[in-house]
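Taken from a larger complex, these chains appear in their original positions, while the remainder are omitted.
Letters are used for the chains, namely A and B, taken in the order the chains are written, and counting of residues starts over at 1 for each.
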Amino acid sequence: MENKCNITEFVGVNPIGDTIGLVIANVDQQVLDAMKLEKSYRSIGVVGARTGAGPHIMAADEAVKATNTEIVKIELPRDTKGGAGHGSLIIFGGEDVSDVRRAVEVTLKEVDRTFGDVYANDAGHIELQYTARASYACQTAFGAEYGRAFGLIVGAPAAIGVVMADTAVKAANVTVVGYASPGNGGTSHSNEAILFISGDSGAVRQSVISAREVGLALLGSMGDEPTNSQPSYI
Amino acid sequence: MENKCNITEFVGVNPIGDTIGLVIANVDQQVLDAMKLEKSYRSIGVVGARTGAGPHIMAADEAVKATNTEIVKIELPRDTKGGAGHGSLIIFGGEDVSDVRRAVEVTLKEVDRTFGDVYANDAGHIELQYTARASYACQTAFGAEYGRAFGLIVGAPAAIGVVMADTAVKAANVTVVGYASPGNGGTSHSNEAILFISGDSGAVRQSVISAREVGLALLGSMGDEPTNSQPSYI
């Protein structure tokens, strides 16, 4: 994380996913109105990335747990620099600008971990996320149940995600919270099929691990062995 | 088409368009519900690709003709690996898993042919498709009339597709079945204008050939001579 920018709003960057963290202590009211945030905070934290969504939302989930802030908006650009997935735009709100800044800092740092189970090759990518206790970012973005174990299973091209989803649900006693696909909602037309699951933490974890195994084999059949840029955390 | 993957659901891949074919013999009910398919089959075939849509849907059209299966969903990711067009997610359903598997196999093979009139250079691409007798995949995805000759005319950037569309309709006595563009529906915001035509087989074919001629010249004016990776079939 570098800090080589002298703009007041700059918090830091993380080159993983081309991620930038920013904070505005006192947002102009006209801009605040135009942004149509669900809750109006004068101090907002802004995390943006070219490649991400899953990793950044999971990182933001840790940030809201660790600070006195709220998630006021999560948007998913169709991006990944020409890849098959999304980028991120996450907006935190808080009464105290130092809380908001802290939330952005935590997010930038957590991204190192949450990219651990993103595996890619030239043909596509798979992504797995797991938390023993979902917080407000997972709830806002994915419909996760607050405080319960939550898992995210992504395959791209989307066909791989469909088989990963089926594998995940057969592998353990979990509940499907949602499903997203290119034309069915939940994505911004990315080439991903995504399953959201909840349940007991052991079951969710087992389910995610089973999906990862199948996803790696299928994606690997299309090209080189898929690799992750950060160490796996699941 | 390689077969180097030991996952049960794996059928095969076709490196053209980064295409993968999969089959799930007995889809988990929770996943099936979450996918919101129009018809619920327990056996589904899944074809996914990074680059395609037109080629894959035309290939799937042959597959439903050749097998006792149905198209239960077609979705168009905004993809092409950073290019101007779509990828594909096509789901077949059938009572018998061997039928579904066969449909996936036919699709993977037909893609060799249906990429024949996709021409690209660094500035964009054009695509032409033609069938003397449209089946259910063309009907589902493009609104084609079942059993009638059908043509597909694509230009990217979309401006080229507009002129190709006009040329096509002036070239022969065909009926416009539909039109898709970046912001007007029918695309997932891809940079393509697409015309769907039906009519007598000779007229549709002539219309498609005329559009191809104009499209190649216009796309060629923006860069290198556009080339196809497979032999032309129209």
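Here, a residue touches a chain if its C-beta (ideal position, glycine included) is under 8 Å from a C-beta of that chain, and two chains touch if they have at least 3 such contacts.
Predicted model only: the values in this text are computed from it and were never measured.
S.K.: How many subunits, all of the same sequence, make up the entire complex in this structure file, 2 of them being shown?
M.R.: Counting every copy in the complex, the total comes to 3.
Please note the rule applied: only the chains that are shown with their structure count from here on.
S.K.: Taking only the C-alpha atoms, how many degrees of rotation bring chain A onto chain B, rounded to the nearest 5?
M.R.: It is a rotation of 120 degrees, to the nearest 5.
S.K.: Taking the complex as given, what residues does chain A use to touch chain B?
M.R.: 78, 81-84, 123-124, 157-160, 162-163, 165-166, 169-170, 175-176, 178-179, 181-184, 187-193, 195, 214, 217-218, 220-223
S.K.: If we count contacts the way the header does, which residues on chain B are in touch with chain A in the complex?
M.R.: 2, 4-7, 9-10, 13, 15, 18, 20-22, 24, 27-28, 30-31, 33-36, 44, 46-50, 75-79, 81-82, 87-89, 91, 188-189
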